[in-house]
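Written below as structure tokens is the structure these notes are about.
Here the complex is missing one protein chain, while the rest keep their positions.
First chain written, first letter: the chains are A, B and C, and each begins at residue 1.
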Amino acid sequence: MNKIKVGIIGATGYAGAELVKLLLGHPIAEITAVSSVSYEGKKLSEVYPNFKKLADITLENADTVIDKCDVVFASLPHGLSEPLAQKCLEKNKLLIDLGADFRMYDGEAYAEWYKREYSHPELHKHATYALPELYRDKVKGAKIIGNPGCYPTSIALACAPAIRNGLVETEGIIIDSKSGVTGAGRGLTQGTHYPDTNEAFAAYKAGEHRHTPEIEQTLSDLAGKTVKVTFVPHLLPVNRGIESSVYLTLKDGVTKEQVIKCYEKTYENERFVRMEPIGSYANIKNVRCSNYCDISLHFDMRNNKLIVCSVIDNMVKGAAGQAIQNMNIWYGLPEETGIDMAPQQF
Amino acid sequence: MNKIKVGIIGATGYAGAELVKLLLGHPIAEITAVSSVSYEGKKLSEVYPNFKKLADITLENADTVIDKCDVVFASLPHGLSEPLAQKCLEKNKLLIDLGADFRMYDGEAYAEWYKREYSHPELHKHATYALPELYRDKVKGAKIIGNPGCYPTSIALACAPAIRNGLVETEGIIIDSKSGVTGAGRGLTQGTHYPDTNEAFAAYKAGEHRHTPEIEQTLSDLAGKTVKVTFVPHLLPVNRGIESSVYLTLKDGVTKEQVIKCYEKTYENERFVRMEPIGSYANIKNVRCSNYCDISLHFDMRNNKLIVCSVIDNMVKGAAGQAIQNMNIWYGLPEETGIDMAPQQF
Amino acid sequence: MNKIKVGIIGATGYAGAELVKLLLGHPIAEITAVSSVSYEGKKLSEVYPNFKKLADITLENADTVIDKCDVVFASLPHGLSEPLAQKCLEKNKLLIDLGADFRMYDGEAYAEWYKREYSHPELHKHATYALPELYRDKVKGAKIIGNPGCYPTSIALACAPAIRNGLVETEGIIIDSKSGVTGAGRGLTQGTHYPDTNEAFAAYKAGEHRHTPEIEQTLSDLAGKTVKVTFVPHLLPVNRGIESSVYLTLKDGVTKEQVIKCYEKTYENERFVRMEPIGSYANIKNVRCSNYCDISLHFDMRNNKLIVCSVIDNMVKGAAGQAIQNMNIWYGLPEETGIDMAPQQF
Partner (left out) sequence: MNKIKVGIIGATGYAGAELVKLLLGHPIAEITAVSSVSYEGKKLSEVYPNFKKLADITLENADTVIDKCDVVFASLPHGLSEPLAQKCLEKNKLLIDLGADFRMYDGEAYAEWYKREYSHPELHKHATYALPELYRDKVKGAKIIGNPGCYPTSIALACAPAIRNGLVETEGIIIDSKSGVTGAGRGLTQGTHYPDTNEAFAAYKAGEHRHTPEIEQTLSDLAGKTVKVTFVPHLLPVNRGIESSVYLTLKDGVTKEQVIKCYEKTYENERFVRMEPIGSYANIKNVRCSNYCDISLHFDMRNNKLIVCSVIDNMVKGAAGQAIQNMNIWYGLPEETGIDMAPQQF
């Protein structure tokens, strides 16, 4: 089989670099071109010295990447992917977008939260929101793949069985998430300067994070009606990993056993979702550098609450790994091709 | 003025060592005796080399501490403080207990959560639960002071204004807390072995942590009726600090402005509680090594939620600092005596 | 090709678990049996939950591992591998020993530093010390492979070109090394309790670490005469990685250019050694979770000093990865088989 020619636009951001890392080990794909606005003309390994001798490829521009490749991964700030998608469509290249431009079904919620109208509204009918465990079937036919956000991935997988099966109320859902600092990106800010971040912890964007509409879109889809959530992210002093603690209210009469069985059944054949044994807690260290999502279930029966803890690696299942998983699905490859590494506990 | 002779039983635990650290700088108190079951006969500075030349005092036993001192701080596993309290009462020494034995008003909740009946039920009428900002008046007359738990301190201060003033519903309260590793104590466990904890994050004891009844006791007190909460703690890979994100439902018609004004008014004269400006987030780094509690208010008006983030240093305001604050109150000293250090941001 | 049946004795130690991690991704090897004295009868994934669904294999005992496998990796405290080696030899199984028992050429140095005589001296003639970049040729014929220690690996690769080519004096060599905490193993100690290790840093075993004779053996070999070194390790508050800063005195007349050229030439065809460009510094983050050794050269010409900084991942090139590299060599496989993953920068 000829290798799939893949390219990465925005290869020097963290998600881009993780794509490089993973694709270097992919047996069927071959990194053919990479681009970066800030570092065009430099070697990738000059920006990321861990890639010395492995990815000494020179950074080019976005157009070149589209021309040279069959699959284009884009990891860019929102608003920049729509024009790229237009070009990919014209040249019949698959675009897997790790940004926010192709995650929402409708432009309204996007406009409300991102303060920007779609520039190419007609494009979106060729796009699909692709969280594989929930929307696997829609991936194959798509021409543009909207790769999910990191928080929404951890949260949708935590909630899906309970909501789809009507085990919990759809009101009053509280989501308390914590993300490692790579989630904030490579750009320098005072808040991610080492001494400001190390030994620190705080919430941010409480009730106003842009991943909220994406979370609500999926949960509404699962519930078959509009669901709103209270979502509060926190910055965790670790490099990688997201933990989401989701607080759900059990419907009257629903038992622990029902819930446990429902989750186990939902995920028993999923390659990348693992249920913790009851009594254990999902820990970011157990999924580090892997494409797994670990989920644990806890019950506060005094208050009829189901607490679901889910963990992912924000750079892998929350970004680059899931993007490759989507590429694999699109090409009909086994879903785990190139992303089947065991978690790196330490 | 003669110095107050203070002693510490359990001086080699983390809270005990923090008491030593703080009392070394207290202008009116003097560390007169310290004890440790595990290290009796050794110098404290052999166990904690940071105290070289500062606390080369020899560790004795509990009885000696009681005999030599006016005030006895005890920092022991639950169940061990009741007999000590009996002795202190007989010898007319003030006991400030940092353990769990004197925090509950009634023995029932204690027995339910700690799986142990009071051994000296009659003692408890001499005891008071002493979270100064809420129960300052009760401290002076007490003979036994039950110093609050770390999580309950951060949570009670986060909730008090809203609940006491009836701004929020008392049902469905969700509390998602995160604690630094000193909160788990000095004892060796696999879960606090460096490589297992570093770059890791998970919940623990979801819905079943023993601080739950203490939290509920205070919130019920403030509400004037029984309040139950869903409380989920998490282990944070930092040495010190607790952050609690508390999710409260605003009563119909309550406005942001009302809430903000209520909190500001409640705490305007409190030396150790600071409100963050709106838009800022309480961060554990801003209270490190200090007796402060910082609180920030956030609103998710789409869901009528008030989110209160509060932070303390679990070793200071959550243990040793608050214990000294209580001693100061008992003696009629300015509350901040010896504990007025600015937070150590880094 | 039939897969190589590999087994791991001591699979629940850190090096053992890293072997499992890596061998799960090895295309030609298959984990057939694992053992652990402490956890016999449990599943490996109960001890290391990151292996859920990946290595649910049950821990057995050492004898079973030897019986079931073609290659036995042993990761045990010193003194325990000699009897195992005897059994492997009898049953014609290849032993790759990650412990200290088969690293020294002669029993004298071993006895001096490890305070223990060889129990099976005759075995050692079947063994080879196998640092592939220096002793590749000896690996194939061996029946027992003594896998190098972590510090010695980083140090030998840092010194080899300069010493073998006579560019530096062999006296007065100073080696200041720093290791991540996994290097101290999984056993619980106060010194590796999270709050004691985090935000801490100190030397340990200065001038008396047991890796010293192994370092001196290799450097003497390279120099063709006895070399002694001053070796001081430090504990670094990170999970993984070793950095060694080696201070060498340039011989009269030796130039920077000579040194640089010598290192580049020595390592130009080595798959797992990378020279940093001049002006860059070898950083543990650039080799994390990989089998690479990065080396940077620095010159203090005011004092005729060559400073070589080398970094490895102590768990991979310093233990499990190098052991697999040795297995690959023994079997005539490409050296990088199963260990060609790119470093995980974050």
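In this section, contacts are C-beta pairs under 8 Å (C-beta built on N, C-alpha and C of every residue); 3 or more make two chains touch, one makes a residue touch a chain.
These figures come from a predicted structure and were not determined experimentally.
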- Item | Which residue of C:T128, C:N147, C:N239 or C:T266 touches the chain not shown here | C:N239
- Message: Considering the complete complex, identify which of C:L134, C:A162 or C:V311 is in touch with the unshown chain.
- Response: C:V311
- Message: Looking at the full complex, which residue from C:R116, C:R164 or C:K228 touches the chain that isn't shown here?
- Response: C:K228
- Message: For a quick check of understanding: of A:D70, A:E133 or A:E199, which residue touches the chain that isn't displayed?
- Response: A:E199
- Query: Looking at A:T128, A:T182 or A:S244, which makes contact with the chain not pictured?
  - Reply: A:T182
- Where the unshown chain meets chain C, residue by residue: 172, 174, 176, 178, 195-196, 199-204, 206-208, 228-230, 232, 234, 236-241, 243, 245, 247, 249, 281-285, 288, 296, 298-303, 305, 307, 309, 311, 346
- Contact set of chain A toward the excluded chain (per top definition): 14, 181-182, 186, 188-190, 192-195, 197-199, 237-239
- Positions on chain B where the hidden chain makes contact: 14, 17, 20-21, 24-25, 48-55, 182, 199, 239-240, 274, 276, 280, 283, 285-290, 294, 315, 340-346
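The rule is short, and it goes like this: only the chains that are shown with their structure count from here on.
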- Taking the mean of all protein CA atoms as the centre, name the chain whose own CA mean is closest to it. A
- Taking each chain's centre as the mean of its CA atoms, chain B sits from chain C at a distance in Å of 46
- Query: Counting in whole Å, what is the centre-to-centre distance of chain A and chain C, each centre being its mean C-alpha position?
  - Reply: 36
- Task: Find the geometric centre of each of chain A and chain B from their Cα atoms only, then give the gap between the two centres in Å, rounded to an integer.
- Result: 39
- Item | Residue numbers of chain A (touch at least two other chains) | 199, 239-240, 283, 285, 288, 346
